[in-house]
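Before we start, here is the structure in question, set down as structure tokens.
Left out: one protein chain. Kept in place: all the others.
So that you can tell them apart, the chains are marked A, B and C in the order they are listed, and the count of residues begins at 1 in each.
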Amino acid sequence: MEHTIPEKHYLNEATGWKSWLMTLDHKRIGILYMIMVMFSFFLAGVFALLIRWELLSPDKIFMGPEMYNQAFSLHGIIMIFLFIIPSIPAILGNFVMPLMIGAKDVAFPRLNLASWYIYVIGFCFAVYALFAGGIDTGWTFYTPYSSESTTAVIPILTAAFVLGFSSIFTGLNFIVTIHRLRAPGMTWFQLPLFVWAIYATALIQVLATPVLGITLALLMLERVVGIGIFDPAMGGDPVLFQHFFWFYSHPAVYIMILPGMGIISELIATFSHRRIFGYKFIAFSSLGIAFTGFLVWGHHMFVSGQSDLAAVIFSFLTFFVGIPSGIKILNWIATMYKGSISLDSPMLWALSFLILFSIGGFTGIVLGTLSIDVHLHDTYFVVSHFHYVMVGGTVMAIFGGLHYWWPKIWGRMYNETLARIAVVMIFVGFNVTFFVQFIMGTQGMPRRYATYLPQFQGMHGFSSIGALIMGVGFLLIAIYLIHAIFRGKPAGPNPWKSLTMEWETPSPPTAGNFEGQPVLEHGPYDYDKVIPENSLKPYKTL
Amino acid sequence: MKDDAAQRHILPLNLYLAVGSALLVLTVITVAVAQMDFGPMNLLIAMGIAVVKATLVAMFFMHLKYDNRIYMLVFVGSLLFLAVFIIFTMFDTLRRGDIYEEIAEPYLKEAVIYRTAETTTASSHPAADSSQTAIKTETETETSEQ
Amino acid sequence: MDTARTLFLPPQGSTVASDVDALFGFIFWVSLFFFVGVTALTVYFCIKYKRKDGKAETTPYIESMALEITWIVIPTILLMVIFVWGFQDFVRLHIVPANSMEIKVTGQKWFWSYNYEEGATGVGELVVPVGQPVKLLMSSKDVIHSFFVPAFRIKMDVLPNRYTITWFEATMTGEFQIYCTEFCGKGHSEMWGTVKVLPQDEFDKWLEAGSGPDSNETMAEYGARMFVKNACNTCHSIDGSKNVGPTFQGLFGRREVMSDGTAITVDENYIRESVLNPMAKQVAGYDPVMPTYQGILKDVDIDGLIAYIKSLEN
Partner (left out) sequence: MSQTTEHPAHLQHHFSDVHQQAESAKLGMWIFLLTEVLLFGGLFCFYAIYRSWNPEMFHNAHAFLNVWMGATNTVVLIVSSLTMALAIRSMQLGKRKLTMWFLAGTVFLACVFMVIKYFEYSHKIHLGQLPGKWYFFEGIAGTNPHIFFSAYFLMTGLHGFHVLGGIAVITWLFIKTARGSFSPEYYTPIEMTGLYWHLVDLIWIFLFPLFYLIG
């Protein structure tokens, strides 16, 4: 069946740059975010490749230690604050979530646009810092090093501070939207699991981010006026800074991974064509992770000199974060059982997620164990672990989500063959890059090293080759996805034959999302009751 | 759900005035009590009165008593997470050096080993005041076993 | 169990190492078991239930509370076992045996120095006897560092405002790598050292021996040894390249412009002053980061260094 692009949709409804920069449409704001966030991803990716290039040899190739320290700090800061935290909520959450719950927009459209502008301001500060001396503290800003560093610490702290507000406002907006703007009939347990995940994420965003704000503000005051809270010379305590920092930054890890898990739930259900197994367990495990995530920050500090009592409590609670993640993985696999599985490219991303995130999870258990963490803390084992979670988890999920919703966002389909090649490249490249880092880490290779002992050169070289494969893979994705926007074949309203509400709108959707107020007619995963087709069907409205 | 009257719950003027007066009286009480010394109870009394005042403001001025329970949940939730933050951090700060405090004792006197500050008086070890604790005795027994 | 250890972990150089490795091995094999299971099931389902001819077939939905509870309870039990096991080893890692010998460890940008109770000092190379518990009492002079000996499975942050403690008992003689694992700036990745584990009698001899050149050594050769031992090479090159500090090649007799604009000729007194009071006169264009070696280097060491620098002509 040939599909056509509808005549009027949100992309051409109004034209001109002003219609974009002043838009209040959540879909357009999602796209504005996509441009900025993906550019940040590219920028941080370049730093990653520079790092891997320099590490081909223990001797200096082109970066001395000072430049290297800047490269890894900028890689971390840009990846975390500018890419991975806003990525899924701000791009896909913005675009898809209101459609999924049958809403015309988010609760506060102006605040939504303001969040984007705040993000842009933060981005500008970060870019300014890049040219005003860079930053060499690592993304963790540990005192007293960060209060002494001669690099552009203040601009980068301002950037992170400002970006925090963007994150808070997005989270606030989503919570209210999910509470107040659900379509009639959409009870909490009829919500798609992606919405549950976005909800849990938003809770963390509003609860944890203010503490980051005050922490960074204190650090700035420490540098500018010398209030001495974290300064050992004035009776301050640097370990206290670590508590303040990780109270935000550990839950932030779940800001990064939870929405990814939400996407995977959608992908597994759609491409297995099957009702999701253990819906409530998956939904509540998201909330469980969000809550427990607040109680475990001290596991970043087992060797920091915190009290042994604290270390023991934090380690004990850490193991309880593992359980909800395990529940999710097993429920996803159970969903595939007796399904009708189609291995389209979004599903391949989801399968990569399952495997890589499992490795990330298992190595997390190793690190949560007190005695072993003493050995592995701040080594490449940690580096590899969180890349398995963040890249193997979140990045796989966001690209799975982009491939899944790309036809909905633009109305056009990308080249499936290239998409499959790309996912295989990323999967292979990723494992080549990071698996050896587990071995290096256990053997004692510390992280953030510009140079290293010759015994590690073989493994570092191997790792760098993998990074190159990944880099080419991401480039390939950029090419065919952008090509699809202009030249792709029209995809039709529901190319994957999914049952969630966003697929009942035309692709691309109209500016107001729905004609009238839609009413929920079937659950998001009722594959045993309803047979979805790739065509527009009139839905019931109020 | 569309019951506008419930949303616009108008409280009687006298209630507002009564709550306001109660807050003022409690302020006077807390200042008066602070002039007396109850030892370690001082902090508890002061905080207890503050909590009562805060509850009055939240319940009546902020209408929590009459509004949808979800707002109460949001507010209490924020306090809960704040409590987690403070208490868990204190698991560290109050219990530092549990295991080896005594061993380090001779060194505490010269604890400012960072660049010496000129403007401030010498600070003591942050954990120097921390009291003997349960875990300490526990670990000591283990030491003696070795 | 041993495959996991030899593939992943460094040699076991201390008494706690085998305990830590045993737990690592346990988690490794349990994880591997579950990981293989998860992957195999995923792949099997993908093949077995692959959609045929593009027709999506639906089957009635199954729900199983029993299954959910099983896969919640079993991992919880396993995780608790791991927690308790790790906790016990952690306590052992943190409680210093009563008969330990104590060494004061100081971390600063970017080297480690050691003070023994007997009065001996050392930089970079930590000399300890085998089979004797050693307690390290550690502090930092500037930012946070972290003392890490992979072969001993110990690591502890070194803080500027208080003492932290770790301990080990070496089980074999040899040299083991020390790393700094808390990011501390430019020289972080070369803030290395070694632990040199000696038999007790050799250690005693080492402790008693004073400093100064060996009988068959010239002063310049001795200085070269001090240059490496005291980690001068972290910041000063001998091949003319610019590092954190000025190169030593051709340094002696060179005219250098100071940061306050004056120029001086490098002579014995300037070198001596720069070692003991580095902030007094600094060469322009370098950050004031050189630490003082007052109390670490003896006169004979400085004499050796001067002789060594003299020998490094262009």
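The rule we apply is simple: a residue touches a chain if its C-beta (ideal position, glycine included) is under 8 Å from a C-beta of that chain, and two chains touch if they have at least 3 such contacts.
Only a predicted model underlies this, so the values are computations on that prediction, with no experimental measurement involved.
Among the chains on display, the ones the left-out chain touches in the entire complex are A, B. Although one chain is not drawn, the whole complex shows that of A:50, A:99, A:206 or A:268 it is A:206 that touches it. Screening A:45, A:89, A:134 or A:236 for touch with the missing chain picks out A:236. Seen across the whole complex, the unshown chain contacts chain A at 103-109, 111, 168, 172-173, 175-176, 179-181, 206-211, 213-215, 218, 221-222, 225-229, 231, 234-237, 240, 244, 512, 517, 542. In the full complex, chain B makes contact with the omitted chain through residues 1-2, 4, 7-8, 10-11, 13, 16-17, 19-20, 23-24, 27, 30-31, 34, 37-38, 41-43, 45-47, 49-50, 53-54, 57-58, 60-62, 67-68, 70-71, 74-75, 77-79, 81-82, 85-86, 89-90, 93-94, 119-124, 126-127, 129.
In this section, only the chains that are shown with their structure count from here on.
A simple rule picks the central chain: find each chain's mean C-alpha point, then take the one closest to the mean of all protein C-alpha atoms, which gives A. Sorting all chain pairs by how many C-beta pairs they have in contact places A-C at the top. One finds 35 Å separating the Cα centroids of chain A and chain B.
Between the CA-based centres of chain B and chain C the separation comes to 40 Å, rounded to the whole angstrom. A straight line joining the Cα centres of chain A and chain C is 33 Å long.
Across the assembly, chain B contributes residues 96-97, 99, 112, 114-115, 123, 126, 139 that each touch 2 or more other chains. Shared contact sites, meaning residues of chain A that touch two or more other chains, fall at 232, 237, 239, 305, 308. Interface residues of chain C facing chain A in the complex, by the touch rule stated above, are 7-10, 16, 19-20, 23-24, 27-28, 31, 34-35, 38-39, 41-42, 45-46, 49-51, 54-63, 67-68, 71-72, 75-76, 79-80, 82-83, 85-94, 142-144, 146, 148, 150-151, 153-157, 159-162, 164, 177, 179-190, 287. Contact residues of chain A toward chain C in the complex are 65-66, 68-69, 136-138, 142, 144-145, 148-150, 232, 236-239, 272-275, 277-278, 281, 303-305, 308, 311-312, 315-316, 319-320, 322-323, 326-327, 329-331, 333-334, 336-343, 351, 354-355, 358-359, 362-363, 365-366, 369-372, 374-375, 377-379, 438-439, 442-444, 446-453, 497, 527-528, 531. On the chain B side of its complex with chain A, the touching residues are 70, 77-78, 81, 84-85, 88-89, 91-99, 112, 114-117, 120, 123, 126, 133, 135, 139.
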